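I have placed the structure first, in the form of structure tokens, so that the comments after it can refer back to it.
Of the protein chains in this complex, one is absent; all others appear in place.
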Amino acid sequence: MSTSKTPIKLTPLHSITQRLGVTFTEEQGWRIPEVYTTEEDEITAARERVVLADETPNGKLLLEGDHAESVLMDALDLDPLQVNEGRDGIYCLRNDLFFITTPPGREVRAQKKLTTVSAASEQFVTVTEVTHGRAEIRVIGPASQELLSKVCGLDFHPAAFPNETAKQSSLAKTTQLIIRRDIGELPAFSIIGTQSLGVYVWDTLIEAGREFGVVPIGRAALAELIKG
Amino acid sequence: MRTEHDILITPNRLHPKGGEVIDRTTTIRFTFDGVEYTAHPGDTVASALTAAGVQVLSRSFKYHRPRGLLCCSGHCPNCLVQIGDEPNVRACTRPVEAGMEVRAQNVWPSLNRDLLSLTQLGSRFMPVGFYYKTFIRPQKLWPLYEHTLRHIAGLGEVHIDTPLGEFDKQYLHTDVVVAGGGPAGIGAALAAAEAGAQVLLFDENPTLGGHLRFTVPMDSSSPPEASKNLPELLEAVNHQPNITVFTDTSVLGWYQDHWLCAVKGTRLFKIRTKSVIVATGAYEVPLIFDNNDLPGVMLGSAVQRLVHLFGVLPGKQVVIVTANEDGWDVAADLQSLGVNVGAIVEERESNACSSPYRDGLINAGVPVFYRHIIVEALGSNAVRGAKITRIDEHGEISPKTTQSLHCDLIVTSMGWTPATELAYMAGGKSEYNEERAEIIPVSTPPGIYVVGRASGTHALDSQIAEAQQIGTAAAAFVGFGEVDGLTAHSPDISKPRRTSERVCVPGNKKRFVCYCEDVTDEDVQTAIAEGYDSIELLKRYSTISMGPCQGAMCSMNTIHLCAHANSSTIQETGTTTARPPTTPVTLGALAGQNMEPVQTTPIHQWHLDHGADMMVAGFWLRPNHYGDPASEAMGVRERAGLIDVSPLGKLQLTGPGVPELLERIYTNQWKNLPVGRVRYGVMCNDEGVVLNDGVCAHLNDETWYMTTTSTGATPIFEWLQWWLQSGWGEGIHLTDLTDAYSAFNLAGPQSRAVLEKLTDRNLTNKAFPYMRVRSAKVADVPCRLLRIGFTGELSYEVHCPSAYALHIWEALMDAGREFGIAPFGVEAQRILRLEKAHIIVGQDTDAMSDPLSANMAWAVKLDKPDFLGKPSLMRISTEGPKQLLVGFKMVDSDVVPDEGLQIVEPDADGRLTITGWVTSSRFSPTLAEAIGLCWLPPELASQDGAPFTIRIDGNLVEARVHHDAFYDPDGERLRM
Amino acid sequence: MWRSHELKKRYDVVIIGGGAHGLACAYYLAEEHGITDVAILEKSYIGAGGSGRNTAIVRSNYLTPEGVRFYDESVKLYEQLSDDLNFNVMFSQRGHLTLAHTDGGVNTMRRRAEVNQIEGVDSRLIWPDEIKRLCPYLDVSDHPRYPILAALYHPPGGIIRHDAVVWGYAHQADVRGAHIHQNTEVTGIKVKKGKVTGVETTRGRIKTGTVLNATAGWASTITTMVDIKLPLTTIPLQACVTEPLKPFLDVVVVSGSLHVYISQTDRGELVMGASVDPFSSYSMAGSLTFLEGIAGHVLELFPALSNVRILRQWAGICEMPPDYSPIMGFTPVNGFLIDVGWGTYGFKASPIAGKTLAELIATDKTPDLIAPFRLSRFEENDLVGEKGAASVGH
Partner (left out) sequence: MLLLTCPNCGNRNVSEFRFGGELSSRPKDPSALSSTEWANYLYMRNNVMDAQTEWWHHNAGCGLWFLAERHTRTNEVIKTYPYAKRNA
């Protein structure tokens, strides 16, 4: 006996974006901000300065096990190289632990495929969906490295942190997974960490980014940037 | 048309010349002790005040003697002032801002009439360490003495309403850091950058160039125009993309593995580099003679800074006291500006002087006194003259030859000491170079280099040559190009020596070694004679070098005096430890942006919107109550309540090896737990101390779902990761799902009725008994339901994927409205669990409590082969616990004893012995009486109803042991 | 103040470690037991170790009755020490505040207050209004992260001139005949048939039947010379000092959960310390992490201090036992005695530690006051209850 309201998924940043009087939209069952000010201003800010985007809805899976790599290859019929280079959202966090990120909604299919393959492989591999457990804040723009180097001790110089690499480190005194996935020419870093710290990390990045004129951007501007 | 007030009519401002850093076209105003002064943008507070003829800037710490500019480079204490809310500001490096309110520090009633200077009258009774030998008896008067001492001491003030200010930090990563942007630093940076290394070049001044900005470089090989190097060097730096320049930035310290810290105003830089080149130059060493601290006695480099950078002349009639070419350099500088150089008092023989300006000065009629030295600065608040004497063939002064010279400025240029603290922090070793009379670095660890005056090289051409070599070596060290073996560094002997061995001229008045602490050379002799003869003991006893200058002005002189007094060499005397920061740094810059992690549940906003009073629990913010915890508790007992328990630790364990692991980490049985069942477990460490407790559910064949306390979530996750990765991990995977699921405990007799409205799952006792776990759709969302009861009522813990948290919480609240549901917080939960006598790990137990003593013996299965803590628990079980945790009620049921009160037994004469303490206590709204848990001796705790006394506000109040749960001891309500 | 002597071939008692504990023991051996044939061996200058590096706080508001009794005796000795040593150690009993920021913290402070009062030590729980009166610069507002809920107020607590205690005891021990040997490092301890017979040093060999290990930080390196392992881990403890300021902080302020100690010296400097380093080490280099951490926490308590400048930082090393209590007295090797395990609380116990160990050496019996701190307690699983408060009660 279900109630009238169909369930809607909210990101941990929902309450603070709501306070900014933002227009929301829905995508894959998630209520996400469509635009904060205007699409043009948000795109300009991303291209010229630095912006933050709430990408919590991206699907997230963990694949754990000594034989995780072989299961992953069978499941996604990829050759070994790609697995370790972090192509198509697959990142090796440890030789027995892989992090897989998919566009919003596609994690269910990916999890099913991985589960069936790992069962068939008789290898002891655990597939866990952790989308709900993580907040994902994407820092986009030419000033993103400088902003991040105010809150994280990693070297963000392109030579030390090239595109499509994932590093787990301490950011604003919290444990975060940092994945660099540029959008065209724009450097972009996904900050993925436990969702109960989402508001704290967002507020800390906004404060640290004030000198660069950081602003949040919504779904519309982000989609436009990705189209390029 | 320049109006009247554009032309500065101040006595000491020179007409404009090249190289100035001030903007003469505009004027800004500021006040000093209430009097208004003018300045140009670029002026420092000190340069502006000196321009206006102000000489006394502060009063000394102990004797309150007048003090004026000495070093003009931010190293000595003499120009410390208060600027608004900021204490202890170095006036000689702080640029003037319009409307600044500058005030002298630690003076009463005023800077120019400071009555505290009367302390000098008693100076006979205030030798070094006098406070250790006085005020001893009578003991009860010491607080009074101390009160006066405290109020005479201290410099700047902290105003209680000072705002916190904006500070932040930045990490930097590079190949080579060059500390010091003088000619040597720039040269080294250019060489390293040319070899391909990334270089960060730091300089504490507003512009690069170091001493080139204000001195005509002393270079016997090429004529004065060598100073044209500065523009060339700056040009080269600007065009070198591999160099990033940071001016107004001090490198504060070197830490392990080339980790550096630097500060620029309100920003702190934290730098990981592979190599460090120390090019921080040298401090000019003051000479010690009678009244050497008189305003108007200045170092040569200080006068050159004022003249060339700010166009300010600190005196009209000058006496130069020197032992090196720098003194002649300053004389030539001042002479060329039309200043009357009254005399050059040269310590050396005439044939030892090789200054290129000597003949020019002598021809211009400047009197030169060879083999002479100053013995006294004349004047009370400022220099009026100088007394000089001949030096006889034994190097001693001959008082008979004393003569007085009239002057208003005494410039001393007696020598230098390398400013190499950074290299010594990094492990560099130093030696006293007899020939150079300077303590020079002789060895540095890999990746650390010293160049320029910091390594004892004063001649510009030698500095630039060395810098080229060192820069290339540093680049090679980090992997750019190679260099054939770097020749061990030794100062260039061919160039003239710059430092005299004479540091102190005897006299009969006060001669100051340490300006910050007013320590005289006599004090040093006295201290050493009293047994404080090592350089470290001397420092601690006399407090030499423990003030704001941290030894920049006094370390070298102190080592000389200490060696002399002990008749040992300077090398044997040694130096004190170099410690960060090299220059004082504000707490605000060190703290940076406030980053204190705070965790909030997905429905945090709902709680705030419904009047929750939030509390801090570890890193979490949680609702303590929504206004009335007692009625919240009653609501759960009578109807239904809902609490947000999302901070609970939630760990997923998968694999065939899990049951064996649970056997080892919990104290009870887990192997036989069927799928669908939930069991409570206690975790101990090998000392048998309770670490954490919680339930663990067997979800399906190889998947288990464990909960821990909220503050235990991360520690237990790391604890389990350790056991799994150190041998017990075969066939087990562990994933932290703490934030993946939000958890709400729906508790109360109506909870089943509420939940039935939202799920098709059969909730009857038969289908879903107590201590079971079921997956179910709740309000169309797949959830996990755990039928467990911390509150003692029928209850369901609803674990839902976190993004659905608000949807589920609101659905439960809506469904429960007809049954009178209400949210309850941590406080109500504490009342409810206490009524059931459930313990809270961390409140009822501490780091010494084992489960057998903490009333959890039922959860300890000692027949298991092995588990963490078993050997210790076996011993406790055989020896019997020393204390037991047990429930109690008060005889007078309205008295609620505060948590932490002690349980005592009075002996015959009223002395109290402590036998236990109260861990939890509340007034139970359901039972309308005070209840609690406490630790008691076993013999007392084992008798139900046994009386004992709690000490409350000094009197003994009776209580009685109560064994069972206070409410529903048989647990029937849980199984409704 | 103290003379330097030649190293004699034989001494009745050899004390390793020329800090406040070792020198106090030499003083009380002579003063109270007439034992003067004593050598104090210090590898550097006296007070070079922990005695010269601590934040000089004296208090007795501990948790367990045995802890309170022990430290209270030390406070009483400190109160008359200037007179005893004829050397002003500047013991400033200005009051000591331990702040509580959580309910758990308040309960622990109440626990300590009650035990203190029962043991006759002046200590009570006070609330934000009285805290503000005692320390106006403290921020007692309810900002979310670390609200000050209450404080344990301990009036007899305060600060002292730590070097003066070392020099005072050194002088009086020297006057009574003890030989203070600086720059003399112990390199070996001779043991025959389970009994100490002598020590080897960088200046020669000494015959003796009694050796007291009164070192802090290096205790394990000395004890391994007689093949004994201790329950100790050596770990750095850092501190820093600011430029001198006019007096504004009249009490010692300590925060449990923020791990901060802060007081203002008579010369006007703020002396600040924190908890031990995050990992064990014998290095006294000090870290930037310490400065950043303590600056943030001090500003959390005293927001008005953001413009105050740090002048210097330093570090010492100390040893942390599992139950946060010292290890004193006999060991399995006859004649080899220990005064170790003083963690972050050693300096405040110098007088009473010296006095009780002097009595133990003189009488060959463990005084009751220090019986709870015997080495054998670990085998007997009778750890001291101070551990209870330490890890939980922040």
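Lettered A, B and C in written order, each chain numbered from 1.
Here is the rule we use: a contact is a pair of C-beta atoms (placed from the backbone, for glycine too) under 8 Å apart; a residue touches a chain by one contact, two chains touch by 3 or more.
As the structure is a computational prediction, the values presented were derived from the model and not from experiment.
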| item | value |
| --- | --- |
| Chains on display which the left-out chain touches in the complete complex | A, B, C |
| Identified contact with the non-displayed chain, of A:Lys167, A:Arg180 or A:Arg219 | A:Lys167 |
| Selected residue (touches chain absent from view) among B:Pro871, B:Pro906 or B:Pro969 | B:Pro871 |
| Contact residue for the chain not shown (choose from B:Glu146, B:Glu687 or B:Glu797) | B:Glu687 |
| Selected residue (touches chain absent from view) among C:Tyr45, C:Tyr169 or C:Trp218 | C:Trp218 |
| In chain C, positions touching the absent partner | 218, 220-221, 224, 229-234, 278-283, 285, 287-289, 319, 322, 378-379, 381 |
| Touching residues (missing chain, whole complex) on chain B | 255-257, 259, 272, 686-687, 714, 718, 721-722, 725-727, 866, 870-872, 874-875 |
| On chain A, residues whose C-beta touches the chain left out of the figure | 93-95, 97, 153, 167-170, 174-175 |
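Definition applied: only the chains that are shown with their structure count from here on.
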| item | value |
| --- | --- |
| Length of the line joining the C-alpha centres of chain A and chain C, rounded to whole Å | 50 |
| CA centroid of chain B to CA centroid of chain C, Å | 22 |
| Set of chain B residues in contact with two or more other chains | 270, 596, 598 |
| Touching two or more other chains - residue numbers and ranges from chain C | none |
| Complex contacts: residues of chain C adjacent to chain B | 1-3, 44-48, 52, 65, 79-80, 82-83, 86-88, 90-93, 101-104, 106-111, 113-115, 117-118, 136-137, 144-147, 161, 163-164, 167, 182, 242-248, 266-268, 283, 285-288, 291-292, 295-296, 298-300, 303-314, 381, 383, 385, 387-393 |
| Residues on chain B engaged by chain A in the complex (per definition of touch) | 168-173, 270, 272, 593, 595-602, 604-605, 620, 646-647, 652, 654-656, 731, 733, 735-741, 757-760, 777, 779-781, 801-807, 811, 814-815 |
| Chain A residues touching chain B - in the complex, by the definition given at the top | 1-3, 5-12, 15, 18, 30, 56, 62, 64-65, 124, 126, 128, 130-134, 146, 149-155, 157, 160, 172-174, 194-197, 199-200, 204, 207-208 |
